[in-house]
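Every protein chain but one is kept in place in this view of the complex.
Just so it is clear, A, B and C label the chains in written order, and each chain counts residues from 1 on its own.
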Amino acid sequence: MTKTIQTAMVGVTGYAGAELARLLLHHPHLKGKPPVFAGRVDAKDLEHGGISLTEVHPQLADNNGAAGLKLEPFSWELLSALGVEVLFLATPHEQSREWVPEALERGLRVIDLSGAWRLAEADHRAVYAFADDGTELAAATQAQAVYGMPELHRERIAGARLVANPGCYATSIILALKPLVAAGLIDLRHGIVADAKSGVSGAGKPPTPRTHYMYAADNLSLYSVFSHRHTGELLEQIGIGQCDIMFTPHLLPIPRGILSTIYVQFKKAQTRESVAGVYREFFAGSPMVRLYDKALPQIQYSVRTNYADIGFQLDAGGTRAVIVSCLDNLLKGAAGQAVQNLNLMLGRPESEGLA
Amino acid sequence: MTKTIQTAMVGVTGYAGAELARLLLHHPHLKGKPPVFAGRVDAKDLEHGGISLTEVHPQLADNNGAAGLKLEPFSWELLSALGVEVLFLATPHEQSREWVPEALERGLRVIDLSGAWRLAEADHRAVYAFADDGTELAAATQAQAVYGMPELHRERIAGARLVANPGCYATSIILALKPLVAAGLIDLRHGIVADAKSGVSGAGKPPTPRTHYMYAADNLSLYSVFSHRHTGELLEQIGIGQCDIMFTPHLLPIPRGILSTIYVQFKKAQTRESVAGVYREFFAGSPMVRLYDKALPQIQYSVRTNYADIGFQLDAGGTRAVIVSCLDNLLKGAAGQAVQNLNLMLGRPESEGLA
Amino acid sequence: MTKTIQTAMVGVTGYAGAELARLLLHHPHLKGKPPVFAGRVDAKDLEHGGISLTEVHPQLADNNGAAGLKLEPFSWELLSALGVEVLFLATPHEQSREWVPEALERGLRVIDLSGAWRLAEADHRAVYAFADDGTELAAATQAQAVYGMPELHRERIAGARLVANPGCYATSIILALKPLVAAGLIDLRHGIVADAKSGVSGAGKPPTPRTHYMYAADNLSLYSVFSHRHTGELLEQIGIGQCDIMFTPHLLPIPRGILSTIYVQFKKAQTRESVAGVYREFFAGSPMVRLYDKALPQIQYSVRTNYADIGFQLDAGGTRAVIVSCLDNLLKGAAGQAVQNLNLMLGRPESEGLA
Partner (left out) sequence: MTKTIQTAMVGVTGYAGAELARLLLHHPHLKGKPPVFAGRVDAKDLEHGGISLTEVHPQLADNNGAAGLKLEPFSWELLSALGVEVLFLATPHEQSREWVPEALERGLRVIDLSGAWRLAEADHRAVYAFADDGTELAAATQAQAVYGMPELHRERIAGARLVANPGCYATSIILALKPLVAAGLIDLRHGIVADAKSGVSGAGKPPTPRTHYMYAADNLSLYSVFSHRHTGELLEQIGIGQCDIMFTPHLLPIPRGILSTIYVQFKKAQTRESVAGVYREFFAGSPMVRLYDKALPQIQYSVRTNYADIGFQLDAGGTRAVIVSCLDNLLKGAAGQAVQNLNLMLGRPESEGLA
């Protein structure tokens, strides 16, 4: 019997934070309950003795003793006193930029769910405008970061001290395209189109005009056209350039789930079997990707699971394809993938605690 | 050919305001375009030259020249210069308390959509805690107010200088109960139950945790149990006491519409026909109430109309009934009823501009 | 280590069937995979070699080897050959009436999710019009049936050979009212109102005009007023008469979840604590009921759990109360409660496999 370990998480008040808390509370290999830190709750709430996790997320009430957990004011000393080994950050990227170097310094391994450390190229980081970009410490930290997509970087994640957990849209699109690009099937001269649609939880918990029920319901809208922050990630990970893809996010009137419809043209005609074979080979040993044989994935099939579902259809000539990639933006697109990375870092089965 | 008149409205940025603007722009008896005033838009927005109505409400773009309308800073002088005769206020009740006395003083007729002037009894007004309650001016103004429900006060509205436009829930429940209570059918000793459900537009346009899509969608919740502000209105207008009714609002995962399910017990057994007769007689000459013969009203039938739909079903013994009352909270529950009142004040057909 | 046992289920193609299959596949005390039987799939589908469970319910694809399960044509011989001890029926009530006597005869223990055996009184059964009502075999079978609500009949369920699993609405209303009626708090002369609202999965999987998206979405409607089939159950289990309650179901535009708003008047004034105490005492030892202290239950908190959530609010005088009862119609209202009953029948912890 291997020993269990102690984790902690910062930023529990958002939607991804709630899912992560739930997963950590149930994970069979983790020790007791993780201390949880607000990250966004007003300081005044925390002054008054701390609120409980289930006050913030009533739906967690039945989860393995969640009722007893209080939101703690963040403290490096508490982490140290509890012997925390792995720290999850579900914090805004500015906060992750600030804290991660110190966490590493203190010997913690970090899984960061923000966009703070995902991008190797300065050009791509420009969209985040990090105040510290260019400092030596930032460069040294970035150098240690491993992009936390197990299907691409399984071995490096296992040994990583800092895992940059991928964005939800990026996960959906990278998993669909990387195998085909790596195999050299796609004719990039014609450009790829990734038309992506996400449920409202992707827009975050703070109430805004865009997350108002009256705006989101019975509607569909585009946003961040040619400018979404996940663009850099998917370019770097797929290994293509800015001009090779048009990626457009849409806001769907559903609570959660992403469906990306991806259009590609092949260098030469393919068959259903030749394409399926490329996917099968690439995802051999990847328990959290489901390849669809006949039907196409739908949001309803992957939502509330940690699976990425991938299917495709060729045109009659075999030279063009529509690829469909579905996942739950809060699980495989955030908290679930973070736990998948945790499992790799601990040498556990990749899908442990994710069924 | 009767002359047309000039109106104006304050508080155009909310959902009821948008509906009212649309109705006024299309009303055949009104002169040109009404000047519209923000009421809630930040002062800084207005400083910058004024924003257009269609920037705030893009769905109004096709409405009869709405594109040309700018949101004006409020000004008594402008009202006067334009010869405005009727002023609509879709403002918070505090603002209506402040402005209505001056408007009346200046000779304007006012239709106020807030709860400021609906309540005759001080006990019922307590829920609003008006700073000026108790002043002579407030009392004198209140004395002029007519509760703007045409089906109850048609004649008085016609001559009114101040119409207090009813609340949405109150309209739904009063129309269902007043005829039966007035006819002496209901045994009040057993208590009436009014279980009311409203779409999210009833919660207003400012983004809040409760109007977040993630809260409202796939959910149902109660609020203001035993304490909703519309309670006083319905007691006064139906003519019953606090103990005679339990009224509970619910937040429905739909954009608009109210359905109230009302439970009553009769003093003696009724037949379908005896109850239907009471309703028919009461609503004779009321073009905006539809009585249902066989099926029961549903939200989908009254939404986007100015109709109040009423139906009912008796139990086998005829001593108990379930009454169903549906309307669109933004139309018959707000802007539509306001225009119905305007029509009465101008001696126009009651449903003009409301088809 | 206690031995695991073999179960089987008939009627897997509906929504409750899918949930039951999922729960059985994951239950730690059950042997391997249960054989599953269609119950409603067209005979011609089954002729063609049998379809797989995951073709009918793709969302089950990741569940513990569900992929390998085929829908079998029903066969007593197969049940016998596999050593099935407990048989779940998620079949129409007519089919349950026909099969249960034979199942008992063959020594199987049965948990029937239909309304076939829930009702002790012939008057209440009239709504189902069973062809065999009145036969000796039916009477003898009915005499063995235990109403499968653990919170009321825990001991009898443990030893039962036939458990009649409760209806979803009935569960919601009985749990809210039974403690107060049993404690003699409620003044029945004034009548109870149970205004209940259910998501669309409660209307079943076959496409009908009422389950069409265009009918259910953006709408709210009543159905089965004064005539819903669950009325008999709740009268018998609460121990009240037809005239003591008005129960009205509504169709909510959400996939799943029930919220019942229940209105009662007390014989004498109560306090929050006196009522809470009655509930706490009644539900002591009931792990699947959550009592709410401050806030009221909402559908979003109980959906996708097996909990029944109960909360209430008194009026200022303490003589009237609004009680709110929420549950997931497919879990605590159907498949989850069935597994809760299974656990009792096997002497297992009541909430096993339901977390």
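Note that a residue touches a chain if its C-beta (ideal position, glycine included) is under 8 Å from a C-beta of that chain, and two chains touch if they have at least 3 such contacts.
Not measured: the values here are computed from a predicted model.
Student: Touching the hidden chain in the complete assembly: which of A:Ala126, A:Ala139, A:Leu220 or A:Ala355 does that?
Tutor: Among A:Ala126, A:Ala139, A:Leu220 or A:Ala355, only A:Leu220 touches the chain that is not shown.
Student: Among A:Gly11, A:Gly257 or A:Gly353, which one touches the chain that has been omitted from the display?
Tutor: A:Gly257
Student: Identify the residue among C:Asp218, C:Glu233, C:Asp315 or C:Asp328 that touches the chain left out of the display.
Tutor: In the full complex, the listed residue that touches the missing chain is C:Asp218.
Student: If I consider the whole complex, including the chain that's not displayed, which of A:Glu55, A:Glu98, A:Asp132 or A:Asp195 touches that chain?
Tutor: Touches the omitted chain: A:Asp195.
Student: Tell me which stretches of chain B touch the chain missing from the display.
Tutor: Per the touch rule, chain B residues meeting the hidden chain are 26, 58-59, 61-64, 218, 290, 295, 298, 300-301, 304-305, 307, 355.
Student: Going by the touch rule given at the top, which residues of chain A touch the chain that is not shown?
Tutor: These residues of chain A touch the chain that is not shown: 189-191, 193, 195, 197, 215, 217-222, 225-226, 243, 246, 248, 250, 252-255, 257, 259, 261, 263, 265, 296, 298-300, 303, 313, 315-317, 320, 322, 324.
Student: Which parts of chain C face the unshown chain closely enough to count as touching?
Tutor: 15, 200-201, 205, 207-209, 211-218, 253-255
Throughout what follows, only the chains that are shown with their structure count from here on.
Student: Please identify which chain has its centre, taken as the mean of its CA atoms, farthest from the centre of chain C.
Tutor: Chain centre farthest from chain C's centre: B.
Student: Could the interface between the copies chain A and chain C be described as same, meaning over half of its residue numbers are common to both, or is it different?
Tutor: Both copies touch with mostly the same residues.
Student: Per-chain C-alpha centres versus the global one: which chain is nearest?
Tutor: That would be C.
Student: Please work out the Cα centroid separation of chain A and chain C, and write it as a whole number of Å.
Tutor: 37
Student: Can you pull out the residues of chain C that are in contact with at least two other chains?
Tutor: In chain C, 218, 298, 300 touch at least two other chains.
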